[in-house]
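One protein chain is absent from this view; the other protein chains keep their places.
Chain nomenclature is as follows: A and B, assigned in order of appearance, with residue numbering initiated at 1 for each chain independently.
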Amino acid sequence: MQIIKRIGIAVMTLLLVTGLTFVLVHNMPGDVFEVIAYRIAQQQSITYEEALQQARAIIHYDPNVPLLTQFTEYAGGLLRGDLGKSVIFQQPVNKIVAEAVPWTVFVLSVSLLISFVIGTLAGMVMAWKRKTFLDPIVTTISSVTDAIPDYVTALLLMVIFAVNLRWFPTKGAYSSSTIPGFNLPFIISVMKHGALPIFVYILQGFGGWALLMKGSAVSVLGEDYIMAARARGLKERRIITNYLGRNALLPSVTALAMSLGGMLGGSVLVETVYAYPGLGWFFGQAVSMRDYGLMQGLFFLTATAVITANLLADLIYSRLDPRIRTGE
Amino acid sequence: MKTSWRILRRNPRALLGFVILLGFGLMATIGPYLIKLDEDQNFAERFQAPSLSHLMGTDYVGRDVFAQIIYGSRDVLIVAVLAAILTILIGVFIGAISGLAGGPLDTTLMMLVNVILTVPSFPLMLIIASMFKVTNPISYALLLAIWSWGGLARAVRSQILSLKKREFIEAARVLGLPAGHIIFRQLLPNITPYLAINFISIMRHAITASVGIMMLGLVPYSSSNWGMMLNLAVFQSGAVYTPSAIFYLLAPITAICLFQLGGIFFAHGLDELMNPRLRS
Partner (left out) sequence: MAQNTANEPILRIRDLSVEFTLRQGTLRAVDHVHLDVLPGELLAIVGESGSGKSTLGYGLVNLVSSPGQIAGGQVIYKNQNVFDLSPEALRQFRWKEVAMVFQAAQNAMNPVMRIEDQMVDTVQDHENRPRAEILKRATELLKLVRLQPEQVLKAYPHELSGGMRQRVIMALSLLLNPRVLLLDEPTTALDVVTQAYLLDILLDIRAKFGITMVFMTHDISIVAKVADRVAVMYAGQIVETGDVNEIFYRPHHPYTQGLIQAAPSLVGDLSDKRPVPGSPPDLFHLPTGCRFHTRCSYATDICRSTQPTTTALDGHTVACHHWEQVLGSNTEGSR
C-alpha cells in the first residue's frame, strides 16, 4: 500500500514539474521569443514567418488550440519517449541524450561510488576509534570543499593539472585520435579525460559522506543496544557490521538519492568547464543559446531521473528499516 | 551581548569568520567610494601580476582587478542578502500557514515543498534566467529565492506542529484563548536562532548559485560582478590557458572562497551561541 502511495506521489511530482516547465516556456516574454525566431530564420535561411512557426512548434505553442490541449499533446509525446527537438543542433533531443548520457553516467557513477565508499568507511572509522588522524584531515577537507563551489574546484584543478602540469587533457570525453570501442587506447583516453571531472566530484562529496556517517555512527554507538550487544559477548566484527553498520547507514541511503539531484545540477558547470559532452554540458549550451526545445527535454529527463532516484531510495530505505515498514 | 562577545573570543575560528564577513561588508558598502573603477583599456597591460599600482593585477584588457573585486562585492552581497531575506520570508510564511492550517491545505503545500526539494534547483534557475531578463538585483534575488525556501518551510512547519502538540495549547483552548496567536508568539523566539544561522547559510548558497549562473553568461547586468569576471576569464579571454593570467582568474575565486569560509566559520560560532550544548 505504501508503495503505491509513494509511486503516486512521484508521478504527481513529475507531472507538476512538467507542467511547470511547460507553463514557464509558454509564458516567455515576447521579445525573447522573437530573438529565437530570428535566429532560426538566419540559421535556415527561411522567412521570419516560417521561422516563427518552427519556433512555436518547438515549444508546442499553437495559439489556436487551448492550453490544456497543447499540454496534453506535449505530455503525450513525453510518454512516448519523445523529448522534443533541439534548435541549435538540429536533432531530436533523444539523439543528443543517447550520446550524452553515457558520459555523464560514467563520471557521476564512478565518482559517487568512490566518494561514498571511501567517505562512509572513513566516517565509520572515525566514530569507532574516537580520536584518529582522520579527524582533522576529514574535517579540513570537508570545510574547504564546503566553501569552494564545485565550479571553482573544477577550474582550479583544470588550471593546475591540465593546463600547467599537462597531466590531463583539457576538453572532450576522449581523444579523437582513438577509435571508440573496447580497445585499450580508447579506454585509457576515456579514463584520462574523465579523471579530472571525477576528481572534482569526489573532492566535493567525500567530506559530506564521511561526516554524515560519523555523526550517524556516533549516535548509534550511544544507543543502549550497542552496549547490550557487548554485554551479550557478541563478536566485535558482528557488532560493527550488523549492529552499528546497518543502523548507521540508514541516513546515508536517503542522502544518496538526494545527492544525485545535486550532482546533476552541478554537472552543468563542471562539464562546461571541462567541455565534457555530457548532459550538463548540453544543458549549459541550451541555456546560453536559448534552445528551449533542448532545455525542456533535458530538464524533463533530469527531473525524471532525480524523482525516480528518490522513489527508489524511499523504497529501499523502507526495506532496510523495519520500523518504517510497519509504522506510520 | 556580552555572552556573544565572550563566545566569539573563545572560538578563534568564529571570530575570524566574523572579521572576514565584516571586511566584505565594509568592502561592499564603502569600497566603491574609496576606489574608482579602472575604465581604460590598455591591451599592453593585460594579465599583469599584482603590483603596487594594481594590487591584484590586471584583466584581459589591462584594467585593475582589485577595483573590480571591490565593485563586484557590492553586487554579489546585495543579491545574496536580498535572496536570503526573500527565502526566509517565503519559507516562514508558507511553513507557518501549512502548520497552522493543517488539513488539505497543509497536504497540498507539503506536496509543493516536496517538488521544490526534489527537482534540482540549479538547472531550473538557469532556465528561468534564460527566459526572463534579469536586470537588477531584486529580480535576481527573486530568481534565487524562488526555489530555495523548501527546507525552511518544512522546518518552520514542524516547529509549529510540535508547538501545537504541547499541553499549554490545550489549556489555552479550554480557556478560550486563540491558539494561533499563542503559537505565533511561542514560535518566533524558538525559530529565531535557526533563522539567524540559516540566513548565513542561505546567503552562501545564493552566492554560489548567483556566481555560477553568471559564469554561464546569463545575467549580464553588471560586468564587474565576480561571476561575470569568471565568465570573462574562463570563456571569453582564455585566461585559463594563459599562465600569466592566473591572478586574474584567482581574484574572483579567492574572493568567493574567502567569503564562503568566513560564512562557515561564523555560522559555527553562531551555532554555539544559540545552542549552549555545543559549547566546549
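In this section, a residue touches a chain if its C-beta (ideal position, glycine included) is under 8 Å from a C-beta of that chain, and two chains touch if they have at least 3 such contacts.
Only a predicted model underlies this, so the values are computations on that prediction, with no experimental measurement involved.
Enquirer: What shown chains come into contact with the chain that's not displayed?
Expert: Per the touch rule above, the missing chain touches A.
Enquirer: Using the touch definition from the top, which of A:S216, A:N247, A:S267 or A:N310 touches the missing chain?
Expert: Spelled out, the listed residue whose C-beta touches the missing chain is A:N247.
Enquirer: Determine which one of A:R80, A:R166 or A:K235 touches the chain that has been left out.
Expert: A:K235
Enquirer: Using the document's contact rule, name the residues of subunit A that touch the chain not shown here.
Expert: Contact residues on subunit A toward the absent chain are 223-225, 227-236, 238, 242-243, 246-247, 320-323, 326-327.
Heads up, the rule we're going with is that only the chains that are shown with their structure count from here on.
Enquirer: Per the centroid of Cα atoms for each chain, what is the distance between subunit A and subunit B, given in Å?
Expert: Chain centres of subunit A and subunit B, defined by C-alpha means, are spaced 23 Å apart.
Enquirer: In their complex, what parts of subunit B are in touch with subunit A?
Expert: Touching subunit A: residues 111-112, 114-115, 118-124, 126-133, 208, 211-212, 215-218, 230, 234, 240-241, 243, 246, 249, 253, 256-257, 260-261, 263-264 of subunit B.
Enquirer: Could you list, by residue number, the parts of subunit A that touch subunit B in their complex?
Expert: Touch list, subunit A to subunit B: 9, 12-13, 16-17, 21, 24-25, 28-29, 32, 143-144, 146-149, 151-152, 155-156, 158-159, 163-164, 170, 261-262, 264-266, 268-269, 272-273, 283-284, 287-288, 290, 295, 298-299, 302-303, 306-307, 310.
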